[in-house]
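One structure, as structure tokens, below. Some questions next.
Omission of a single protein chain aside, the complex is shown with its protein chains in their original locations.
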Amino acid sequence: MLRRTLVIVCFLATLSMLTGCDKPVADNAKNETASGTGAKVDGSDSQGSDKQNTSLSGSVAVEGSSTVEPISNRAKEVFNAEFPNVNISVSGQGTGNGFKALAAGECDFSDASRPIKQKELNGCNEKGISFYEVPVAYDGLTVVVNKENDFVTQLSIEQLKKIFREDMAAKTWKDVDPSWPDEKISIYAPGTASGTHDYFVEVIGKKDGKRLRADEQTLLSEDDKQLVIGVQGDPFAIGFFGYSFYEANQDELKSVAIVNPGNNEAVSPSMATIESGEYAPFSRPLFIYVNTTSYQKAEVKEFVDYYLANVVEIVKHARYVPLPESIYEAAKGNIAKDCPGTHYLDSEGNKREGSLAEVFKPENLPE
Amino acid sequence: MSNDSAATADNAAAKQFVRPDFPVRSSAGSKRWQAVVVVGLIACSMISLLTTVGIILMLVFESSGFFADDQIDIWEFLTGTRWTIGQSQGQMYYGIWPLLSGTLRITGIAMLIALPMGLITAIYLSEYATKRVRSILKPVLEILAGIPTVVLGFFAVKFITPYLLQPFADFKTFNATSAGIAVGILCLPLVTSLAEDALQAVPRKLREGAYGLGSTRLEVTLKVVLPAALSGIISAFLLALARAIGETMVVALAAGSTPTYTLDPRVPSQTMTGFIVETFKSESVVPGTLSYYSIYAVAAVLFILTFLITLIGQIIRMRYREVYD
Partner (left out) sequence: MSESQDTQREYRDDQQRKTMSHAFSVLCLVISSTAVVVVTTLLISIFMTGGNWIDLEFLTANHRENNPEESGIGQAIIGSIVICAICGIFALPIGVGTAIFLEEFQPRNRYLRLFHGLVQLNINNLAGVPSIVYGILGLTAFVYMFGFFSSIRVNDQPEYEIGARYYYQTKTLGGSYVKFPAKKDYQPTLAVTGSKWVTDDQGNSFRLVIVPNENALSAYQSRLDRAIVVCSIAELVEQEGEKLYKIETIGGREVTFPAERSYGQFSKILEPIDVIGSDGETFQLNVISKRDPLPTDPEIKNRTVVADSPDPKRRSSASIFRETNWFHFHLPFSKSVLSAGLTLALVILPIIIIASQEAIRGVPQTLREAAYGMGATRWQVVRSTVLPSATPGIMTGAILAMSRAIGEAAPLLAVMGGVLGTTLQLSSLMDKTPVLPVTIFKWAGDVNDGYENLSAAAIIILLVILLLMNSVAIWIRYRYEKKLAK
């Protein structure tokens, strides 16, 4: 028995050695965006460059949205290439949890895929914590169907409501459009803790106080890969998640064009349509919320400043869409002038509606 | 093996392990030292007891937050057939049955695979296999036992569902069957090794007696060895059952996260462990909210279930252990 096991060990070891030499390089078609990022970021990637500043130490804790996690992770990587002694930990456990950690003083800044809510703001105020609100990228919430699905090419908001809302909850595709097949719809959606879920619900039902359906045809998961696999394996499935997940799985999924309620034109999600704002109402901004006390710490200040200085390359590397330069400038201005608070809530606690450019204005900040 | 050879082995061991400077007499000092040691050993034993006490206290305290809530009726929790905690932010249903039935469905499928296969493999290993076959089969089972459950979960999603199930029937991407098969594979080595232990514990004399009466191997196995080892085999089954009920990563990956109350093995089915993991991963659980307490309420049900099953397994084994000694 001993000998047999040893033989198996040796076999595994040699197999890995034999196959280890030729690491596939051809497989990186999808990583063109990665190699296409700006020279500055790539340059600082190489270890041991003379730009390294070893004198700064300390640690930075980042928590929050798993959607924003790749952006912050990338920021960490390029920052650490330059400041190798700053220990940064990024953990993506959901926007709500990030705000919880921010209010408890457990993180230096939190990642968020939606603006802060009044309840969470109250939590921060109670603990005497204030923050800078910094938008970092756009994400286009993408509705996808199975590759074999040839009947759905575009959907209007009304149709989405029929499919996803608890009060309408269409059983079959035929219930949505009589010309579609009489097959059960299966729904794959992000879990209730994610900002993506909240944002989608906001568009399809918030005004009427309606929520996403919760029945046996609906599968909610915090794991976006599960949603991808789910829609992929089910010809009558529909799902939604962040644009970057769709872009990484383009070959296996089909995105649905969404009819823009503004001009009644169906627009497919893409980097260009999200950036231009044509892809409405499902393009949304992503944020980081920086604790103002933490920002006075040298290592946090360096990191956040670096994050914002290189934000375009960082965001592109993580497959998200950068914001207009003016928004970044406004955010940097808020930090430099020490103007904390959220733009999204007025003094009565009502949420301000509108596009990022409309809401993200200095006059919308609390005094 | 005769008694003689056993004694020689004992002597050899004794020579090797009894050191020449072995204390000849126990002094008062060594008695006192022994008292200290005993206290230390009792302290060690306390830890395992404290673990159980800790688990029970934790579950009682935290889940009392769930049951003490005005919205929650414990009867409704135990009998309700709709579960929407973690599924919807709206109207809340909290009947445990969809989760419980998910667990039972997957466990049932797993047992359908693990029990007969495990038992037959054990019989083969114990009664039939030549040394050569054994030397292949045993390490393979050990590898299987060592494979992390995460790995089996992905195996279920990437292999079992698309290649073994979907070609034959209309299975959803995440379904109870593929998770059940994977859990069955996972329990197989456990059933095999425990059942084999039980079979080998049957005294040789019984077998020899039966062979002496002219029985074939099959008859010896089915009519003598199996009945004699029955208590051990049943307790092996029960341990495997507890393991299957408690399995987490496989179901979190392969069974899907929709709580369903049905007998259809083709649809997603969230289990109790699956619910706990999903809620943990979402981390939207803020202490003090109902969905936070619901983790503990579900964990309490899970704990009671597995605890009872292992307890029954133990009682069966203890009650019948003496018979052939």
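The letters A and B name the chains in turn, as written, and every chain counts its residues from 1.
In this section, contacts are C-beta pairs under 8 Å (C-beta built on N, C-alpha and C of every residue); 3 or more make two chains touch, one makes a residue touch a chain.
Worth saying up front: this structure is predicted, and the values here are computed from it rather than measured.
Trainee: I'm checking contacts with the chain that's been left out. Which of B:I72, B:I85, B:V202 or B:I276 qualifies?
Mentor: B:I276
Trainee: Check the options A:L56, A:A257 or A:V359 and report the residue that touches the missing chain.
Mentor: Selected residue, touching the omitted chain: A:L56.
Trainee: On chain B, where is the contact patch with the chain that was removed from view?
Mentor: 6-7, 9-10, 12-14, 16-19, 22-26, 30-31, 33-34, 37-38, 40-45, 47-49, 51-52, 54-55, 58, 62, 116-117, 120-121, 123-125, 128-129, 133, 136-137, 140-144, 146-152, 154-155, 158-159, 185, 188-189, 192, 216-219, 221, 239, 242-243, 245-249, 252, 273, 276-277, 280-281, 295-296, 299, 302-303, 306-307, 309-311, 313-314
Trainee: Which chain A residues touch the hidden chain?
Mentor: 1-2, 5-6, 8-9, 12-13, 15-16, 19-25, 27-28, 30-31, 34, 53-59, 61, 70, 73-74, 76-77, 80, 84-89, 91-93, 104-108, 125, 128-130, 223-226, 228, 244-245, 248-249, 291-300, 317-319, 336, 338, 340, 366-367
The definition used in the following text is that only the chains that are shown with their structure count from here on.
Trainee: Need the CA-centroid distance for the pair chain A / chain B, whole Å please.
Mentor: The mean C-alpha positions of chain A and chain B differ by 39 Å.
Trainee: Going by the contact rule set out above, which residues of chain B touch chain A in the complex?
Mentor: For chain B paired with chain A, touching residues are 84, 86-90, 134-136, 138-139, 142-143, 157, 161-162, 166, 172-174, 253, 256-258, 260, 262, 267-268, 278, 281-284, 286.
Trainee: What part of chain A is in contact with chain B in the complex they form?
Mentor: 1, 3-5, 8, 93-94, 96-97, 100, 166, 186, 191-194, 201, 211-214, 216, 218-223, 226, 229-230, 232-234, 237
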